[in-house]
Structures are given as structure tokens and as C-alpha cells.
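Provided herewith is a single structure, encoded as C-alpha cells, for subsequent inquiry.
Only one protein chain is missing; all other protein chains are in place.
Showing chain A:
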């Protein structure tokens, strides 16, 4: 009889050990930091950058393309007769630092950027609500030709600089939002109508529709834009805030971004401060960003 009682007393110990092995494993684990990944599909949102950089050792070839305005009518084949291209390379030096160079046919601009991930959104041991990436870039316009330079034009006048903070949060696995305070300095402007230093705030986001398809949008609001009448008086075109919508389609190593935007150029200086299209007036350009990633250095 007593043996049976003993058995009953002992039984829970065994039963308990049996049930909770997995629970025990969880307990043993020290709390770890879980870093958010894939806030955006690519390094570009629509025209501008996302917080994403390339991982160490991977090289991305980016082919960006903007047609003419859709309101060109049949004569212009709804913009398809005209096209601007940017060819670029982005390379991850480390997982947090990447460098990129490119050539844009609009204004014949050579550009280069450095992007550095300052903060990464994370939860767990270390809790960080946002990811922040800093971007610094320079753009050099090859146009006008040396022989066509106006009087007093120096080669430093061809340069413009961009400083940007890209602040993003992946709110759910499908929705990410981004804020982009941007500073642009242009070495040469028509001082009568425009300032050398210009500031804009960008807003953007992406919504995943399926595992491989996402909708994106991006808007750059200029805080102190030059007056359009003043610009007109010196023979410049009207300027607008840059707005764009896109569809990201991802297939293996490629990302295809199909975009509709009011700008036809592809560098920060021209997109943010020199967009000529009135989106709601029909100056909408169809465009593509196509990327292909190559892993140059394997991770192990």
C-alpha cells in the first residue's frame, strides 16, 4: 500500500519533467535582440532612397528609367518617345555601410553616395522603434560642355550635395513608413530666384500586397521653395514637389519597380529641387527601377 502511495507522490515529478522540456528550453535562453529585416524591398523607394543598404559583399546593378510625360499624347506616344536613364552600382562594404555610383542622362549627372545604417529597428534585449540611415551624396553635372560654359562658370559650379536622414519603421510585416529630412546644397543657382541651400521633408511608405508584390509611395515637400513666378522671370520652368507611386515586384535576385511620378530625373538634386511636372496637371512619367543583386563575397 505504502509503495503505491510513494508511486503516486513520485509520479508528478516524472510527468512534470516530461511535459515541460520545451518550456525549459525557452527559460534557459537568454533574452536576445531581434533585428528587423526587409523594411523595404530595395534601396530605392520610388525616386529616392530607402533605409536599406546592401549587405557586405553584395553588388547591386540598378537600371532606372523615366519616360516622358503621359500627357504628350499620341504624337509623343504618351511619353514613350522620350526617356531618361540612370545606370548605377551599389556595393555593401559592410552590412551597415554601402557606397554607390551612377550616371543619369538627365543633365548628364554623375552621382555618388555613401549610406550608413546608424540605428536598426529591434525588439527584445535591445528595443529600438526606428531604423535610421544617413546618406551623403555628391552630384556632378557634365552638362554644359566645356566649350559652351557661360562667362565666369567654374567647374565647382557643376557640383551639388545631398545630406539625408532616412528614418523608417516597419510597423507590421506588411506596412513600413519612412520620413526623410533632406538638405541639398547647390554650388551654382540663379541667386535672384533660388537659394543655394534647400531643405525638404520626404514622406513615404510601402504596403505589401502579396509576399512578392508591394505598393509604394513617396512625396518630397520643399520647406522653402523658390517662387515659380520669379523662376519664370529668369526663364526657368515652374517647379513642384516630387510625388511618386510604385509597384515593387520581386523575383529571386531581381526587384522590378514600376513607377508613376512627376519627375523625369533620378538624382536627389534634380528630383527634390527641380521637378518640373505638375502631377495633377497630367505631367506623369512612367518609369522603371530594375535591380539585380550579385553576391561577390560569400558569407562563409
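The rule is short, and it goes like this: a contact is a pair of C-beta atoms (placed from the backbone, for glycine too) under 8 Å apart; a residue touches a chain by one contact, two chains touch by 3 or more; residues count from 1.
Just so we're on the same page, contacts and distances are computed from a predicted model.
**Q** If you had to name the missing chain as UniProt does, which of "Sarcosine oxidase subunit alpha family protein", "YceI family protein", "Serine/threonine-protein kinase RsbT" or "Glutathione transport system permease protein GsiC" would it be?
**A** "YceI family protein"
**Q** Can you say which of A:145, A:191 or A:298 touches the chain missing from this structure?
**A** For the chain that is not drawn, the touching residue is A:298.
**Q** Consider the whole complex, including the chain that is not shown, and state which of A:143, A:173, A:190 or A:233 touches that chain.
**A** Checking each option in A:143, A:173, A:190 or A:233, the one touching the absent chain turns out to be A:173.
**Q** Can you list, in ascending order, the chain A residues touching the missing chain?
**A** These residues touch the chain not displayed: 2, 5-6, 9-10, 13-14, 17-18, 21-22, 24-26, 28-29, 34, 37-38, 55-58, 92, 173, 210-213, 249-253, 293, 295, 298-300.
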